[in-house]
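Next up is a structure, given as structure tokens.
Of the protein chains in this complex, all but one are displayed in their positions.
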Amino acid sequence: MSVTGSDELARILAAEHPALAPALDGVARRSLLKAMAASLALAGLPGCDWRPDDDAMPYVNTPENVQPGRAKWYASAVTLNGIAQPILGKTYTGRPVKLEGNPDHPLTRGAGDVFLQAALLGLYDPERSQAPRHLGRPASWAAFDAAMQANARALDQVQGEGFRLLTGAVTSPTLARQIGDLTRRWPKARWHVLEPTREDQRIAAAQLIFGKSLDLHFQLDQAETIVSFDDDLLGPGPRQGVQARLWAERRRAFQAGQGGSRLLVAEPTPSLTGIRADRRLVASPRAVADLVQALALSLGIHDAPAPTLSATAQEWLGAVSRELSEKRGRSLVSVGPWYPPEVQALGLLINEKIGAFSKTLRLIAPIQALPPDDRSFAALVADMEAGRVNTLAVLDANPVYAAPADLVVRAAMDKVPLRLHAGLYHDETAALCHWNLPLEHDLETWSDARALDGTVSLLQPLVRPFYSVRSRHTLLGNFAGGSPEARTVVQDTWRQTWGSDFDARWRDALYSGFIAGSAEPFVTPTVTNRTVIAPPRPLSQALTLAIRPDPTLWDGRFATNAWLQELPKPITKVTWENVIAVSPALAEANGWKNGDQLRLSLEQRAIQGTAWIVPGQERDTVAVTCGYGRDLESGAGQGGYNAFALTATQEPWHRSGIALQAIGDSETVATTEPVHAMDGFDFVRRVAAPGASVAKESKAESFYPERKPDSPAWGMSIDLDLCIGCNACVTACDAENNVPMVGKDLVAHGRSMHWLRVDHYAEDPDEEPSFAFQPVPCMHCEQAPCEMGCPVNATVHSSDGLNLQVYNRCIGTRTCSAYCPYKVRRFNWFDFTGNDPEPIRAMRNPDVTVRQRGVMEKCTYCVQRIRAARITADIETRDVRDGEVVTACQQACPTQAIVFGNILDPQAAVTQRKANARDYALLEEANTKPRTTYLARIEPLDPVERGEG
Amino acid sequence: MSAPSPENYAVVTREVDTIPIAYPHPVIWAICFGAALVLFTLFLIGVGATFRYGIGMWGNDIPVGWGIAISNYIWFLGIGHAGTLISALLLLTGTSRRNALSRFAEAMTLFAVICAGLYPLIHLGRPWLFYWMAPYPNSMTIEPQFRSPLAWDFFAVLTYLTVSALFWYIGIIPDLAAVRDRARKRWQQVFYGLLSLGWRGSARHWARWDEAYRLTAVIAIPLVVSVHSEISLLFAAGPIPGWTSTVFPPYFVLGAAFSGFAVVSMISVILRHALKLGDLVTERHLDLLGKLLLATGLMTAYGYWSEVFDTLYGGDSQELATLHDRIAGEYAWSYWGALIANFVPLQLLWWKRFRVNPWSLFLIGLAVAIGMWLERYMLLVVTLYRDYLVSSWGHYHPSVWEWMIFVGMIGVFLAPFLLFVRFLPVISAFEVKAAIFKGEEPRHA
Amino acid sequence: MPQIFTASADTRLRAVLFGIVFAVIVGMLFLGDILSSTYSTRVGWVRDQPVPFSHKHHVGELGIDCRYCHAGVEIGAEATLPATHVCMTCHSQIWTNAAMLAPVRESLAQNKPLLWHRVARLPDYVYFNHSIHVARGVPCVTCHGRIDEMPLTVQAQTFQMQWCLDCHRNPAPRLRPADQVTRMDWSDWDHHPERHDGFGEAVMQAHHIDSTKLIDCDVCHR
Partner (left out) sequence: MHEPGGDQPIFGMMAEFDRPERLVEAARQARQARFRALDAYSPFPIEELTEILELHDNRVPILTAVGGFLGAALGFTLQAYTNLAFPIDIGGRPLIAIPAFLLITFELGVLGAVLATILGMLVLNRLPRLHHPVFDVETFHLASTDKFFLIIFSIDRRFDAEGTREFLMGLRPHRIDLLTQPAARS
């Protein structure tokens, strides 16, 4: 699905033809036409490109509180796995142009992730299905309604016998209520859930020992010691924003000398959590399970025979139990959702033993609405095959693509007389359904959803739908022959709850974006069953396969999202495809190199993927990610392989007995960072204790007159001790600054356009490397070499210390880039924006110039935000307050590793940050006096390494 | 030595000035010129495609934002330095031997500099705005940024081009007059009549001409040095390891002269053969060229050595890393290639018989031309593809379009040079005569 | 040897040489003129509009304040064009069926916006913010000219960078009392600057306006 062919000719095409416009990868002409249709809805909204806009189109009737040319913020939420990610949406004349986490939300406090940021592109995605279809041909909603009413009448006769509803995870109280109503009306109808990345095994574990399903709530801000058994606490997913924020709170306290913050991780393949760990043990999935058992044993939780552990494992486990006994009540043990319920249960019992319950580990009633008793997806497939299903309504799920491979969904589908599919895309499932019903995107719909702690967010439309789409609530009503209006349905839910003071509370909820006090209360459950038997170990000694959700495409729902496709994976920095991660040892044993094509076969099924050597991966573990290998009609999302083809209902995440061999040929992988070794340099510096200071280089002399900076003097500080490498800053930057996406081939060619990159370092030894992340934006050097090199004054210094890039002055000599020691400048090799389809133009941030072909661009410290703040301040005749200018990356950072402000204001957060002893400048020896500086990583030696204990 | 006689003067005129009027081998010339035009077309195609679709057509990327375009710019400009330098030096040292070499050496300079000057223009991201490099009153009130090495280059190259052109032109006027006087066809008479500005060899004119010519020569030498020093600053002014060396200016100037003399040697051998100028471009000339080549070559070698020494002595880790990349990195072939092609064949020139043998001289010149190209490429690419931050390391592989433009650029050089050979006196006949008169240039046979 | 050239050839040659030099000089001057001419700046050019709206009538004669229609001018970057219903607030009462106003009624009836052609245009890479200029007392007339005397609206200034910089380099003389920005006739100030001596400087001091910072590139280019 690459934008441009590998040869020159294809590049020409890329530059010339909209069909290959990089910002919207792999858009076929057909969908472009659709995009044009959509453009009618957007007509007159001033697109922001370099052509002077000649015509002006005022409103006929200015909507209330819309001020053309002035941004309005609306509180709403986007969902991931049905879980609310509360947002504030920035809109211009009714067009959302940027999403930010909702800082008022009691749980997230504004923390978000890449998926939250990228949801914006999802809204404007011309790949979306844009009108209903029947048997693949465009159809009218009227026809659909008629069909549904007929069908509903038939079902009424038989109490809904044979009607099956399949949804993704549901936390929406309204949707749950609607489903409830439906099943009351049709008692024999059944509701099933398929959410490929749902934490089913955790819920099962709770069932196992508490006798009821509960959600785990990790209070990372309370946990001074966290022991993670392959649980990616800080990794991608619905939990990332919240957990990263909580962990960072503890970490900041630790930096200030208040209590500890230690993270001990045992995992088979490097995760963001593992990279952040103080002690990381490389262990195969089976070894991880063994470790849990051994720990439980040492705590006297069971008396099963002790598993055999390697020396390093025992040593690590020793450190763990030492820590746990030291920090009783202030420590937490978590077991990855990938492990079977029994192991999970052991983890819970360990937590009980170490006094974690209702301190570092809170339990709440599940926020997801779950079907009563056994309504698993497997059961649905069984019924379908048995012909017990006559109407299958798929609402926002994609079973054909994501179902475990041991279920023959395609065949089963054929046995269903009437198949309805409601989704954002015309996906694999849609292709097998009679009716394809386009859904409204979260940003254009009325709905509600719950955050991790149960707090309900109201979803309100930030923009009038510009495709012919319907909300999930409306469609669910349609299935039952009705035609409810989404807003009313949602309001009804809350009218029932609130009764008389509905209007006031509704208004408040819309304004704040969430319903205050709707969080689930914590429960202190009693353990009803302690006889947990560990799972039978896989007998095979061969390779183990670890399947994980993809860090950028999640379960594949974002396959058409160019921002996420081109976002470098946090650890491999690979874009546009998923790779087969193998350990250095395994690769060497088999003579595999990065890029070699491997064939991974398991039972009768096999996938073909690209080998990628990952330092720090367990020797005999092979890691793959879901989400790629899509089969959309437009051809989008075809890169990589579909790992769901290797999953099984009973073993969704770990499989043994796989075979792996090279098939001979090799392919270039589009990675933004070919080399990950630091090569003995000290780009990322480390200190041993919070108070310690980094080795400062002697102050270098300069030929140039010392210039006293003039207030405000903008500067940035990035705390490498808080950075978890989640990439939220990168995506936020893409959205805020209209950064174009260029497609796989150009990325492979070293032409990716990200203004901000997160460097990942893995230093030898390969088996147990020491990792680090380092975000690198423009350093805004006070003595910038780039400025000196530019012959036309296109990159110059502003009086408040910004290193400016004046696009319209740039003639593209690229001298600035050649002279830049940090190589943070990006060049428009082709016309990356001129051919963007109308929806993408509508999405652009009007405050930022869209760059023309042949000009250099780079991080501006979000100068548009600085200027906006200064104008407001000037109008109010005051100085810009600290925290008034928040750069996009800073805002998006869930751990607040990035701080920005006026370094001449002694009170400013950034000034205090830079006063820290850990503060250092990258490449100090280049003597460029950067305004962006870093705080060193804190990596305390633990007792064993200190030679104690 | 035999006493000068009118015949001698007439012979010289016949040998040199008949060439433009009645060219000896028109067919061969036409074939060569046709070939040059084909190359020229390639150039147009390559540049056309680049302008239409963008610099992305090339292999450049981040970190290697510059590529062949800039290394060729330096290479061509280097070649362009020999002509003026050699002819000015020899003029001032009063060596009469220059007269055989100076003319086409200068012509080579002229066309090489034109080629060099084209590169910075076509490598721009928005070439249609190239004129922003020049100061002129404009509604933006923005002028060039004169601290930038590129701004310096802009002035340096323009000045150098103008000066070389004028130097070459006033040198050729008297011979144009001679051609005019022998021309019989009307169009030739008019053509050469106009070009020679009606020169009539008046003693008054000669006197002033001589002053002007020598003054220009005096000025030309520091100019040559300054221009390539500036080019070296295009690299050395940046903070990037491998470029910050202070040895760069002399290093570049010597390298330039080196490559230039190499190409002069090649051209003199070819012309000598093709136009039967054996008794004008004598073995002594070849010998002289050989010695110059050897001398500048050895000095360039010193530059290489001192660069390595500086790095090892300075011991800066980044500089050391770059040195390592040069001798053992992905592009080590360019370093060793340069080293070998530049200095190994060169050693033959210690022996006179290799200096005076046209073909050995030609081949050594060729080797040096290639070697210096590799050196320029190495200096640029090796430094850029791996600078400070490991995370931003990259690669550079020139695209077919870049090669096309390079090959085409050789056509851009050859086409006008062939026209020069065909229509203008390639040897400074009047100076040969002057030498005969002074008795410095005895006539053999 | 016969002469190649006639005696008059020299005269002609000199004429040609002189002609070339002359042509180059004149050509450059002419090019410069074209670029600064109203042909390229569009100053004073009338553009066709759906409705021949007369600022002369509405502002000059009826005395409607700029901000009644251009409501955004004080709070946002854009002055904003009036929505159709703003026009109709009056024209539903008066000139209710003037042919001239047909497009306006149509727009309201069919809920289709009027398509105006911009008169005061800036390139997309220039970010001009009305609110701050108005707040500091840069009167409308400075950039938009005597709009109250324009039967058909035309661009009053070149809007070239140089023109912007003239003011940004030395704002003081252009500053006026902020509460009178919409006033069109400032002849008394222009004719008797001494009467208002130091006003601009006072404003600049009061608001700590440093003109050296007003020419930072990012003031307009982002």
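To keep things simple, chains are lettered A, B and C as they appear, and every chain counts its residues starting from 1.
The criterion applied here is as follows: a contact is a pair of C-beta atoms (placed from the backbone, for glycine too) under 8 Å apart; a residue touches a chain by one contact, two chains touch by 3 or more.
No experiment lies behind these values; they were computed from the predicted model shown.
**Q** For the chain that was dropped from the view, give me its touching partners among the shown chains.
**A** Every shown chain touched by the left-out chain: A, B, C.
**Q** Please pick, from B:Thr41, B:Thr159, B:Ser317 or B:Gln347, the residue that touches the omitted chain in the full complex.
**A** B:Thr159
**Q** Identify the residue among B:Thr95, B:Ser139 or B:Ser226 that touches the chain left out of the display.
**A** Of the listed residues, the one touching the omitted chain is B:Ser226.
**Q** In the complete assembly, which of B:Leu124, B:Ala177, B:Leu346 or B:Ala367 touches the absent chain?
**A** Within the whole complex, the residue contacting the unshown chain is B:Ala177.
**Q** Identify the residues of subunit B touching the omitted chain, counting contacts across the whole complex.
**A** So the residues of subunit B touching the missing chain come out as 4, 6-7, 9-10, 13, 135, 141-147, 151-152, 155-156, 158-159, 162-163, 166-167, 170, 174, 177-178, 180-182, 193-194, 197-212, 215-216, 219-220, 222-223, 226-227, 230, 233, 430-431, 433-434, 437.
**Q** Pick out the residues on subunit A that sit against the missing chain.
**A** Missing-chain contacts on subunit A: residues 704-705, 707, 781-788, 793, 796-799, 929.
**Q** Determine and list the subunit C residues touching the chain excluded from the picture.
**A** 1-10, 13, 212, 215
Methods note: only the chains that are shown with their structure count from here on.
**Q** Let me have the rounded angstrom distance from the C-alpha centre of subunit A over to the C-alpha centre of subunit C, please.
**A** So the centre of subunit A lies 47 Å away from the centre of subunit C.
**Q** Can you check how far apart subunit A and subunit B are, centre to centre, with Cα atoms defining each centre and the answer in Å?
**A** That gives a centre separation of 57 Å.
**Q** Return the distance between the CA-based centres of subunit B and subunit C, expressed in whole Å.
**A** 52
**Q** What residues in subunit A touch two or more of the other chains?
**A** Answer for subunit A, listing residues that touch two or more other chains: 796, 809.
**Q** Which residues belonging to subunit B are in contact with no fewer than two other chains?
**A** 140, 142 - these are the residues of subunit B that touch more than one other chain.
**Q** Help me check something: in the complex, which residues belonging to subunit A touch subunit B?
**A** 8, 11-12, 15-16, 673-681, 683, 746, 749-751, 757, 759-761, 774, 776, 785, 787-793, 796, 809-815, 817-819, 821-823, 825-831, 852-856, 923, 925-928
**Q** Going by the contact rule at the top, pick out the subunit A residues touching subunit C in the complex.
**A** Touching subunit C from subunit A are residues 44, 48-62, 67-70, 710, 796, 798-800, 802, 804, 806-809, 847-850, 860, 863-864, 866-867, 871, 874-875, 877.
**Q** In the complex, go through subunit C and note every residue touching subunit B.
**A** The contact residues of subunit C facing subunit B are 1, 4-5, 10, 13, 32, 35-36, 158, 160-163, 165.
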